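Here you go, one structure.
Shown here: the complex without one of its protein chains, the others still in place.
The chains carry the letters A, B, C, D, E and F, assigned in the order they are written, with residues numbered from 1 in each.
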Amino acid sequence: MKLKPLGDKVVLKQMVEEETTKSGIILAGAAKEKPQQAEVIAVGPGGMVDGKDVKMEVKVGDQVIYSKYAGTEVKLDGEEYIVVKQNDIVAIVEE
Amino acid sequence: MKLKPLGDKVVLKQMVEEETTKSGIILAGAAKEKPQQAEVIAVGPGGMVDGKDVKMEVKVGDQVIYSKYAGTEVKLDGEEYIVVKQNDIVAIVEE
Amino acid sequence: MKLKPLGDKVVLKQMVEEETTKSGIILAGAAKEKPQQAEVIAVGPGGMVDGKDVKMEVKVGDQVIYSKYAGTEVKLDGEEYIVVKQNDIVAIVEE
Amino acid sequence: MKLKPLGDKVVLKQMVEEETTKSGIILAGAAKEKPQQAEVIAVGPGGMVDGKDVKMEVKVGDQVIYSKYAGTEVKLDGEEYIVVKQNDIVAIVEE
Amino acid sequence: MKLKPLGDKVVLKQMVEEETTKSGIILAGAAKEKPQQAEVIAVGPGGMVDGKDVKMEVKVGDQVIYSKYAGTEVKLDGEEYIVVKQNDIVAIVEE
Amino acid sequence: MKLKPLGDKVVLKQMVEEETTKSGIILAGAAKEKPQQAEVIAVGPGGMVDGKDVKMEVKVGDQVIYSKYAGTEVKLDGEEYIVVKQNDIVAIVEE
Partner (left out) sequence: MKLKPLGDKVVLKQMVEEETTKSGIILAGAAKEKPQQAEVIAVGPGGMVDGKDVKMEVKVGDQVIYSKYAGTEVKLDGEEYIVVKQNDIVAIVEE
């Protein structure tokens, strides 16, 4: 199963990576400070949304920062996603 | 009786399916975690809604995710439905 | 006396019908669960409303579902009506 | 003195009529249930209001129903009026 | 010093007139019931305000009724004024 | 250092002047009643702001009255300023 967002919606997934501290202890995701950073999983087609023409600027795989409290939390096949409007994404994280 | 939604409205029905756990116990719908997933039962014609031209993107039978707290709950012939604006549907679930 | 709604307003009347249960007891309207279902009594002319062109989609006699908390309750000649904007009607009930 | 409403404003006056019950008792206005019914006393010119072109649909002498809590209460020469925007008038009462 | 309002703003001054009761007692302004009636002291030029073209309909010297709670209270040279947007003036009082 | 406001923003400074009472006591600014009067220190370029074309009507040196609670307070080089949108300025004080 996968999510196909409508309009200007974007499906995000918060990344949870293991991390080894200097002393060798592995920290699970919950123990780390995770701000509003997530990976783009699926991108809506854009176009006319609420009477405004929206062009999608993010693409699948982008690491993005999104606004706190924005979006709809979704659980699908045991996985948790968050669906936000592109306008709630404030920046792409580039390496 | 059936519901014919106006404008950009969409009639949804939350699916309640039996599910057999690995140990063979059948879980009723209420015992499962049901996020905002529902099936599209009827779709409005779209067109000019509140001064904006809305094109309908969902169709009858689609499995969709909709925003928490959105919509009007309706009971008809003992069946419960929820009527939302298409803009409150965030994604279609594809298999 | 009758109500002639302005603009995109629609006059509704909640239907209260007697109903005979299987055991023969007649239930008055108040004892039944009445969701936001009502009959259309009068329909405004539509046209430019609040700067937007509204085309009326419902007609007198339609059974409709309207949004909870919407509308203005009116008592006229001992009869109770509710006046809503067409946009607060979410669906027509068809048989 | 009289009130000349601006833009889409309408001056209303709640009617208080004596009424004789079947037993011959005269009920003063306060004893009767008076919903948001009032008579139109003066009508603004309409035209561009808040960037929208408003055409006035009510005329002096119309009996109208207006939205609860809408409008500005005005006392002039000991008389009480309520000034509402035409959009807060939901229906004209016709006989 | 005088106030020159910007855009669709209007400077008002609440009138406080002495009044002799039938028994000959002079009531100061504070003892009388003063609704939102005031005299227009200065009128802005109108024109494009917040993206909308506003034409000024009131003129200096008009007695007007304005919405309760609207406006900014101003004290200048010991005199109190209230500055409102023209849209907060609901009617002109004519004699 | 100086502030260069963006768009329709205007930098204001509340005037604090010494004042000698009839008895010769000098009142500091804080002891006087200072309504929303201030001097214009810098004016933004205007132009398209939030999708609307804004023409600046105030100029540096103007004494203006602005809406209570409007604006962003700024401290720069020990001086306090308030930055407001031109629309929050209700009137210019002329002498």
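As a convention for this text, contacts are C-beta pairs under 8 Å (C-beta built on N, C-alpha and C of every residue); 3 or more make two chains touch, one makes a residue touch a chain.
Since the model is a prediction, treat every value here as computed from it, not as a measurement.
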If you put the missing chain back, which residues of chain A would it touch? 33, 35-37, 51-55, 57-58, 65-68, 86-87, 89-95
Absent chain, residues of chain F that touch it: 1-7, 9, 11, 42, 48-51, 72-76, 83
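Keep this in mind: only the chains that are shown with their structure count from here on.
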Imagine chain E is simply missing while all the others stay put: what groups of chains do you get? A, B, C, D | F
Rounded to the nearest Å, the gap between Cα centres of chain A and chain D is 53
Note: chain B residues in touch with at least two other chains are 51
Quick one: label the inter-chain contact graph as line, ring, star, complete or other. line
Full set of chain pairs in contact is A-B, B-C, C-D, D-E, E-F
